[in-house]
Structure formats: C-alpha cells, structure tokens
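Sharing a structure here in structure tokens format.
As you look at this complex, bear in mind that one protein chain is not there, while each of the others sits in place.
For reference, chains read A and B in written order, and residue numbers begin at 1 within each chain.
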Amino acid sequence: MKKRILAILMMVTMVSVLAGCGKKAADDANSDSKEADEKSTKIEGTLNVVATSENYQPLFDRFTEEVGPEVEFISMSSGEVLSKLKAEGGTPAADVWFGGGIDAFMDAKENGLLEQVNFDAAADLTPEYKDSENYYFSKGVTVVGFIVNNEILEEKGLEAPKSWDDLTKPEYEGEILMSNPAISGTNYAVVNALLQLKGDAGWQYFEDLNKNITYYSKRGSDPSTKVAAGEVAIGITYIDGTLAELEESADVSVIYPEEGMPFVPEGVAAFANSENEEAAKAFIEWFYSDDENLKQLAEIDQKNTVLLVKPEIEGLELDFKQDELLTEDLSLFGSQREEILEKWATLMGDKGEE
Amino acid sequence: MYLELKDISKRFDNKEVVKNLSLGIKEGEILCLLGASGCGKTTTLKMIGGFLRPDSGEILLEGEDISSLSPEVRPVSTVFQSYALFPHMNVLKNVMYGLKYQGYSKKQARQEAQRYLELVDLGDYQEARTAEISGGQRQRVALARALVTKPKVLLLDEPLSNLDAALRVKMREEIRDIQRKFKITTIFVTHDQEEAMVVADRIGIMHDGKLTQVGTPEEVYLRPRDAYTKGFLGRVNSFLTPDNERISCRPEEMQFCEAGPFHGTLVKKEFLGFYRLFYLQVGEDEIVLRGDGNKDYKLGEEVFFCLKK
C-alpha cells in the first residue's frame, strides 16, 4: 500500500513537471493566436527582464497588455548581471536590463554586451543621462545621503552628522556603515562623486572616513536596514521611498548632506544578441514614449527622479532641488571605475591587507 | 560422469589456489570436498557455481562445457555459508524468487514454493521473516530456495558451520535425507571430517589446491593414499619402538596388553561415558588409546599396549 502511495507521489511529480512544460507551450500557443487575431502590430514571445527589484510587476503588466509580449523578470544586482553576461559568452539569457548603476552599463557597452536602440522619443531625454549612441538610457537616478538611528545617537550623546565632512569626526568612530563600492553602485557613486568634488584631497577624505567605518558591507541595503535595526548609528545609503517605510518602523531619520548628494543614474538597456531582440527594443521604445509609464515608474520607485531624465512630466515634481545634487561628470563613472576601485581596495584595507 | 571437472586451475594475485584439479561426480551422488581452510575447496565450488571462472580447464555437465555460463543461466544452485536469505522478503518470497526467472506465473510459483517448503517441513513458516526463524530453519529455507529451481547440481558451501553442535548433527542428517529424497547430485564443502564421513557417498580430500584422494569414506579412512590424508582424517598414533622403528597407526588399531611389547606413561585421561581416552607418553611422542568404560588406570602409571592383530 505504502509502496503504491510512493509510486503515485513519484508519478504526480513527473506528470506535473511534464504538465508544467506542456502548459507553458500551450499558453504560448494561446497567446500567439490571440495576438494574431487581435492586432497585427503586436509582438510575440516572452520578454526576459533583469530588474533591481520585484516591484515592477504592474509596469510590465501594462507592457504586455499594450504591446503583447509576456514579461518574466527577476531581480539581480548589477555586478551579478555583468558576471553572468560575461560567463554567458555573448548569448544572454535575458533581453532587457532595467535598473542598476550606470557605470555597469558603461562597462557592458565597452564589452559589446549591449544593443543599440534607436527611437524617436530618445531625443527628448536629457543627454547627460543616456548614452550618446543609444546603447543605454536611464530611468531615474539614485541619490545618496545618510540614515541615522536617533536612539543610538542619543544613547552615545552624539549629534546627527549634517555633512560629508562631519562623517570624519573622531566621535563617530565605529558608528558608520557603508557598502563596499565594488558591490554597491550607490556607494561607488559616493566615492567617485566625492573624489570629483574634493579633487586631490579626496583620497585623504576616504582614509579619514575609513577610521570611522565599522566595516564595508557586502550588500547595498545593509546600511539602511542595519541602522534601522540599531546595529550601527549612521549609514550611507540610497534615498528612496523605502526609507520612509523604515522611518515608520524604527526611530531613524534621513539626512541630506550639506555639500550635496552624490547620485548615479539607473540604467536601462537591451542586451546584445538576446533571444527576443524585437520585444526588447519595443519595450524600451514603449517605455519612454508614454509619460504614463514614467509616472507609474515614479510611483513604484517611490521617487520622482525620472524627471531628471525626462524633464517636465505632468503631475510629477522632484522631492529635492536639483542643486542639492553634487555636480558630477558621469562620463568618468565608467572609465575610472577599475582604477578607483583598485586604489580604494588598497587604501581601505580591503582584501585583508590591513 | 555426470559432472566433470577437467584439469581446472585458478590463481589469485600470483597465488595458485586450485592446481590442475580433475574430478568426476556421478549422477545422484553426494560428494564432500574436505580440506583445511585455504585448501581451495570453496574456490572450486565457486567455479562450479559460476561465480569464478577457471583460468584453465573445463567443467562439463552431462558432457556439455558450462564453464563459460554465468551463474544465472547455469543449471547449478548454491546454498551459501551465510544462507544469503533476502532479508526484505519473507520465507515464501525467498523460495519463490528463483522461479520468477524460469517463466513461472506468480500463482504457479507460489504453489511450487509452498510444495518445497512442505518438503523441508517449513509449511507453517511461509509468512515468517527470515530474521524470525532459527538457524536450522534458515538452512532449510536456503535449501528449498535452491532446490525449487530444479538445478542439476546442488552446491553446499560449509552449510553447517553457522549452527551449534547439536543442530549441526541434526541438520547433517536432514541434508542427507533431503538429498536422497530429491536424488540430486550434490557437492558439499566442509572442513569437518566427521560431517564429511556421515554425509558423503564419496569424499574428495583437498590439500594445497590439489585433490589428494577421492573415494568412499571407508576407502579414504582406511586406505589413505598419503600421510596428509591419513593425518587429516582421524587421529594417527606415531611412536618409536625400543628398536628405534617408527610405527604409525590409528588408535583403534591398538589396544592395552598386559604383556606389551610397548609401554608408555599415562599423562592424561578423559572419561567419555561408554569409553575412556588415555593419553600416553611414549618417549618423545604422545599417543592416545581407547579403553572401555570399566578399566581405569592411574595418572603417572606405566601402561603396556600392543597392536591389534
């Protein structure tokens, strides 16, 4: 009897696997025929998207509705995407890259991993935030500031830091968390932007800051979440709507540093040689051609920085003044990356060479 | 000859374990391969069973060379020393197992297996698990399992060595009975000479990879071809006479004689019920004599003995 149950269990598994495959094929066939009936302009296939978070579902749903292709997406950090692309040797498993520090996109373009996408609406986009040859675009920017845990600051009798320079004060020793700039595009932006701001004194600044940093975390979200959890007092973090949620759940405050906020555009691009090239190009074109899409994005991202990419979207307003951002030459982000990270790693005692 | 081994040899890692062995077995007889451990008897059995392939020589069954057949198609069955009963099957399933490969239907196989279990007196134990029955019963299951496939030759590898003394005596009778009942040609490997004597129609003595003598129990016991066989089968008393002549004979060929001509010192005695054993020191040698239950001697006493006429 038990043997039989076991056999049935195995059968069910096998069948469900087969059915799973079959079902997918059937779905595809279904949607294919439906599309063909409905509208001849619709595109077939499935669009594979690599995104920075799982929140973009509604946006992708709309794309499916309006243009046709089903969207499957997965979240990955830019570093993972790059490594994976390089390992895949020119046959990427995904079609569109949605979000992630622009420096990774520059690197990818350099390595021939991106596909040129030309479309009319590209002309309306701010030139600084896109590739001049249309290999990548951006969907907004990540701005960087501080998050502090008020409870801990109080306990230690410390004032909240107001500026980047404040962070190097000796009283903050061991109280600041920053992500490793090699992992976190956000913190790479901090390093690059402050080096641009401070010129020759820049590296000295980071060496001073290093004394106060408890450690460089290997995940981008650590600074904000660990500050909220009370593990450290101060975190250098991206600022977006999720921080507002943290402010709800814990006694933390977001601080916009006085000198200005470093920022990094969040890229959008199609992968070279992808399976669904047509759908990928269609997605990018569709995305920028309708302000409704951008508004929906702003809602999902809980920030309106898409205005920097495409000024004047009706109903959206920036949460900060544009001059609160540091002045950055973004073209240096890609070209200096390797050099900066190497120097940073040597000076900051990364790789165990303390 | 029904089964014939012709000049077979087997070596493992440069050690020749069986050397040019030739042996014929008659249909329906039970032949014991007797020898000390390491003499090559189990290797020989494995070659007959098909678990080892001889390096050279032939194995003929009814004139047909079977030495290249693998065990599963060879019409020979083995009962292993450990019985090798399948622990996850009950008694009946164990016996049915081989029939599956002979084209029996499940129902036929069940009936046939039941019939054989009855024949070995295990009709009531069909559903028992093999771990729940006694050693002797396991032995009989193993026999039934082998016999039910109607092999032409049955091989028994030290089948009694896992049983206690009393059971061993009982089971050797049973094996003999079962063998007679089925009239099956059987080769029985053992290191126990008494067992061999009781069970065998003929005994083959093996020593150092060679067959030293084959014959009925009487023949090999009474007319051993060489000193090894003589010594291996039963006890040999060997001593020097006062004339410095060495005499070797079996204890039962000697008796106590008041007049001598030989004498020795009694060093040990054993009372075994209806007879006694007396151990005498004769010069450098120790010999043993059997006396009847009545006559006793004292330890240290000087005793006289002679050869029976």
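Convention: a contact is a pair of C-beta atoms (placed from the backbone, for glycine too) under 8 Å apart; a residue touches a chain by one contact, two chains touch by 3 or more.
Everything that follows uses one rule, which is that contacts and distances are computed from a predicted model.
Colleague: From the list "MoxR-like ATPase", "Iron ABC transporter permease", "Phenylalanine--tRNA ligase beta subunit" or "Pyruvate formate-lyase-activating enzyme", give the UniProt name belonging to the chain omitted from this structure.
Modeller: Protein name of the absent chain (UniProt record): "Iron ABC transporter permease".
Colleague: Mind listing the chain A residues that contact the chain we can't see here?
Modeller: Residues of chain A in touch with the missing chain: 2-3, 5-6, 9-10, 13-14, 16-17, 20, 46, 48-50, 53-54, 57, 71-75, 77, 79-80, 82-91, 93-94, 107, 151, 180, 182-183, 214-216, 218-221, 224-225, 228-232, 242, 246, 248-251, 275, 341, 349-354.
Colleague: Could I get the residues of chain B that touch the absent chain, sorted low to high?
Modeller: 49-51, 70-73, 75-78, 80-82, 84-88, 97-98, 100-104, 131, 145-146, 149-152
Here is the rule we go by: only the chains that are shown with their structure count from here on.
Colleague: Averaging only over C-alpha atoms, locate the centres of chain A and chain B and give their separation in whole Å.
Modeller: Each chain reduced to its C-alpha mean, chain A and chain B end up 84 Å apart.
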